[in-house]
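For this view, one protein chain was removed and the others were kept in their places.
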Amino acid sequence: MSGILQASAYESWILHALIWLPLVGILGVLASSEERAKDVAFAWTAGLFVLSLGLLWSFDPAGPLFQLTSDAAWIELWGVGYSLGIDGISLFMILLTTFTMPVAILGAYRYIREKRRAFYSLMLLLQTGIVGVFASMDLFLFYIFFELTLVPMYFIVGIWGGERRIYAAVKFFLYTALGSLLMLVGILYLYVQARAGGAPPSFHYLDLLGTPLTLGEQLWLFAAFALAFAIKVPLFPVHTWLPDAHVEAPTPGSVVLAAVLLKLGAYGFIRFVLPLFPDAATHPTVVMVMLILGVVGIVYAAWVAAVQPDAKKLVAYTSVAHMGFVVLGIFALTLNGLQGGLIVMISHGISTGALFLLLGMLYERRHTRRIEDFGGLARVTPLLATAFVITALASIGLPGTSGFVGEFLALLGTWERHPIIALVGTTGVIFAAYYMLPMVQKILFNELERDENRTMPDLSRREITVLAPLVLLMVVLGVFPTPVLDRMEPGARAIVEYVEESTREGSLLEAARTEAGSPGRRFVDHPVFPESTGPVDPTLSLRDGVQGFPIPGDRRLGDEG
Amino acid sequence: MLAEALVLSAILFVIGTLGVLVRRNAIIMFLCIELQLNAVNLSFVALARYLGIEGQLYVFFVMTVAAAEAAVGLAIIISIFRHYESVNVENFNLLKW
Partner (left out) sequence: MSASTLPTVVASVAQGTGSGFDPVLPGLILLLPLLGFALNGALALVSGSRSATALREGREEAGHDSGGRPLTHTLPTWIGPGVMLAAFLLTLVNFVGMLGVELVEPVIRSYWTWMATGALSIEAAIQLDQLSLIMMMVITGVGFLIHVFSVGYMKEDPGYPRYFAYLNLFVFFMLILVMGANFPMMFVGWEGVGLCSYLLIGFWFRDREKADAGKKAFIVNRVGDFGLLVAMFILFAVFGTLDYQGIFEAAPDTLVYGGATVTAVTLFLLLGAAGKSAQVPLYVWLPDAMAGPTPVSALIHAATMVTAGVYLVARSSVLFAMAPVGAAAVATVGAVTALFAATIALKQYDIKKVLAYSTVSQLGFMFMGVGVGAYAAGVFHLMTHAFFKALLFLGAGAVIHSMHHALHATHKDWDAQDMRNMGGLRRFMPATWITMWVATLAIAGIWPFAGFFSKDEIIWYVGTSAPASVLYTVLWGMAIATALLTAFYMTRMMVMTFHGPNRTGADEAKHLHEAPPNMTIPLGILAVLSVFGGWINVPGSVRESFFGGFGFLPMSDWLDRWLEPLTATAYQIRVDQLGAYASTSPVGGGHVLWGAIATGLALAVVIIGARAVASREIRPAVESPEPTGFGKVLHDKWYVDELYDRIIVRPIQALSRACWRWIDQVIIDGTVNAVGSVARGFGWFGSLVQTGQMNTYAFILTLGALVILGVLIL
């Protein structure tokens, strides 16, 4: 395997390919017929997934922190680079993305019936944006990709959504844009501060790390960044866009939204907020606020989920609860917690994605999302019911499924520092059963009361193909998460250690930063514009010129005259 | 020389501006805008004498843009005329909320 990879110089092109090939795929989708567009999109994304699998081999857990790095100048004047690179955390986020895309597309073959070419083009555009976010090493580039994800999603919800799609799409857009604009201000401030010492301009992550900032500055910047990511996560109380967006979004939109887009927020916290503003991120008040918001999210979202009449909305709220565990894991600032949070992210992507797919399948059959319109489905659709039950159990973190590994580690890690918070968070396992089991019962069990449900077809072969890998992954990751944990550990450890004042010197991130050297030296140092020809008359400068000629009303001239 | 050129430029610009403001005929307004552009061009050329060749360079930009603008603008006016059978701008008030 690694032989093939080496021979094809895999490491040098894979990240670029994963970012830009989806755009090439758009051409294919546009060139195909309305009917074939979905096949083209599926084949293309599936191919990309296969391609991305090579990352598992080419990424060396024992190697440097950031691998597959590349630097190229983009806007040299401002020090913006097209800089890519991944660590173990981004690795799995990228794999999750490339895996989710074909699944989401195949899972909704029948759901999207109009403007298909446009739809699949937007999905591919979305993939470019998401992979770009996870692979960017340059904050400017990151920001562009981060915003890029917003546009396709806005249209996906707004065009192919349900009845209140416009409201949901606008809410989604404004909520997230509000946050990210403040983040842009934060990025620019950071950039300016980093230049203040006379260093050449650079937006590169490693160059901006360790920028000297006062605690006050850090807190403000932390707030700007955290708001953007908290909205994306979403964290209580800025979560209300999510249920609306999920309910209105078409199935593949919901799947991608839950599986990957929410992870952008958590990823942002891990990659940027913690290391860039370590003093703010370890500030006791800040930590406590974030932990409390996370734990409130866990409990509160579980409660709200439990009383939802709409199945999709219920699952949407469970996302808030799950992401609460992620926030706990992150802000516990322990290795176990962070690793657990990361596993929750992956696990939530798989299980919630699968839940949305299943609800989409039910919607295709019955054109309703209301829980009470179902009941007794286990008798007519045993395969669907089996997949549903396994997915639901993975979602509530039954041991042996991926959900448990994540929640267990996250809570374990939180307990090491904040027992009370972890204690409250652990009640989430009770409330998870409290929201999930009634829904499972009302949809799958009880008597088959409605005649419409009696003739419901079971899973088709295509649907089995979609769900089987998801279900398999839930179990495999639950039983043997070691390959994932091992690869993520250096990345997670580097961040935790870097944020810890005491161990910063020894952390991998600090090593990467030092190795990167002084900021701004990564591009060949040449002037932005060719040498200016200068004034025709070398004795004249602009000011001189203006001052030399009387212009009516110019007071300075008057003074001279 | 510079002073004279700048004064002429200013006079031309003011005439153009007033034309745009007070006339209602779209074609006349359009011509007045051209007048403004050329007034600016004049000052560019004049100042280029002292500040470097870039001033003259920008004149070409302005002329290119003006030409493009003329093409598009006239096309719009013709289209409007076909629709309303008038070039009086008071008749056109679609540019509002």
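Letters are used for the chains, namely A and B, taken in the order the chains are written, and counting of residues starts over at 1 for each.
Here is the rule we go by: a residue touches a chain if its C-beta (ideal position, glycine included) is under 8 Å from a C-beta of that chain, and two chains touch if they have at least 3 such contacts.
What you see is a predicted model; the values in this text were computed from it and never measured.
Chemist: Using the touch definition from the top, which of A:Leu409, A:Met474 or A:Leu509 touches the missing chain?
Modeler: Once the missing chain is taken into account, the touching residue is A:Leu409.
Chemist: Touching the hidden chain in the complete assembly: which of A:Ser52, A:Ser90, A:Thr211 or A:Gln308 does that?
Modeler: A:Gln308
Chemist: Looking beyond the chains shown, say which of A:Val315, A:Leu393, A:Leu467 or A:Ile495 touches the absent one.
Modeler: Reading the full complex, the residue touching the unseen chain is A:Leu393.
Chemist: In the complete complex, which positions of chain B touch the hidden chain?
Modeler: 17, 20-21, 24, 29, 89-90, 92-97
Chemist: Touching the hidden chain in the full complex, which residues of chain A are there? Just list them.
Modeler: Touch with the absent chain occurs at residues 171, 174-175, 237, 239-241, 300, 303-304, 306-308, 334-336, 339, 376, 378-383, 386, 393, 398-400, 404-405, 408-409, 411-412, 415-416, 419, 422-423, 426-427, 429-430, 432-434, 437-438, 441, 444-448, 454-458, 479-482, 485-486, 489, 492-493, 553-555.
Keep this in mind: only the chains that are shown with their structure count from here on.
Chemist: Between chain A and chain B, tell me the centre distance in angstrom, where each centre is the average of that chain's C-alpha atoms.
Modeler: 49
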